[in-house]
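Report on the following structure.
The other protein chains are all here in position, but one chain of the complex has been omitted.
Take a look at subunit A:
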Amino acid sequence: MSSPILSVRNLCVTVPTPTGPLEAVRGIDLSVARGETLGIVGESGCGKSVSSLALMRLLPSFIKVDADAMELCGIELLHRTERQMADLRGDRIAMIFQEPMTALNPVLTVGRQMTETYLRHRRAGRREARERAVDLLVRVGISRAAERMKVYPHQLSGGLRQRVMIAIALLCDPDLLIADEPTTALDVTVQAQILDLLADLQRERGLAMIFISHDLGVVARVSHRVQVMFSGQTVDAGPMRELLVHPRHPYTRALLSCIPRRGQRWGKDKLGAEQEASA
């Protein structure tokens, strides 16, 4: 693997609350190379989404973000001005959100939202932006793409909407794609399609991807490496295969036991693992 696209060392996110500062993320390291997918797994509130928003510098200003290093392709991210950050967002780093139902503006057509995003970052004519948008819609598996450009988001199903989100994220060929629970709101069949699509695109374009989910099974399907987060810290990390076979931390074992298997019965071993994790 070449030098990492993204390298973050000792990321801390602190939220001031009336009862004193709350450390949402307590010193995590992240590193993703070109063509690699890093999975981040953890339960709700463990800091996985907050870390990704901190990377994009999308957290509100009263939340303190600190790190020893936070670099994207050698560009320091932590001390950039909001304006400089806005130029990077959507261009070098892109993000896919959990709720495809609400992540698209309901009153703008799909085509409008795509071309505007492209024109935000590239000097190009409307026609060129349109062609680029149609190309990507086709690539993410949307049939009748030219027609669908004129459609409003609510006219599309959840799976199609998430495909549109992926297409928008890829418009400017970002170096890093952050997918924050992209399949959680979708039903299982569509979820499998979207995961395959993401894995394909990632391989095809040599994208660096951070894939965030609470579902280890989903993460296992797309990721090369995985980091398990618990309460703002990385508790376990390693190549996917190794982690699946030899989970080191009891919490990882608990997560593994959450994946339903064929023929598995709700038995003693599973309950035992959960109790162990909470202890």
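Operating definition for what follows: a contact is a pair of C-beta atoms (placed from the backbone, for glycine too) under 8 Å apart; a residue touches a chain by one contact, two chains touch by 3 or more; residues count from 1.
We adopt the following convention: contacts and distances are computed from a predicted model.
Enquirer: According to UniProt, what is the chain that's been left out of this complex called? Choose from "ABC transporter permease", "Electron transfer flavoprotein subunit alpha", "Rhodanese-related sulfurtransferase" or "Acyltransferase 3 domain-containing protein".
Expert: "ABC transporter permease"
Enquirer: Which of A:L6, A:A33, A:V65 or A:L104 touches the chain that is not shown?
Expert: Only one listed residue reaches the unshown chain, and that is A:L104.
Enquirer: Where the complex has a chain not shown, which of A:T117, A:T183 or A:S257 is the residue touching it?
Expert: Residue touching the chain left out of view: A:T117.
Enquirer: Where the complex has a chain not shown, which of A:D68, A:D87, A:D135 or A:E242 is the residue touching it?
Expert: Selected residue, touching the omitted chain: A:D87.
Enquirer: Please identify, in ascending order, the residues of subunit A that touch the omitted chain?
Expert: Residues 56, 58, 83, 86-91, 94-95, 97-99, 102-108, 116-117, 120-121, 143, 152, 154-157, 159-160, 165, 168-169, 189-190, 192-193 of subunit A touch the chain that is not shown.
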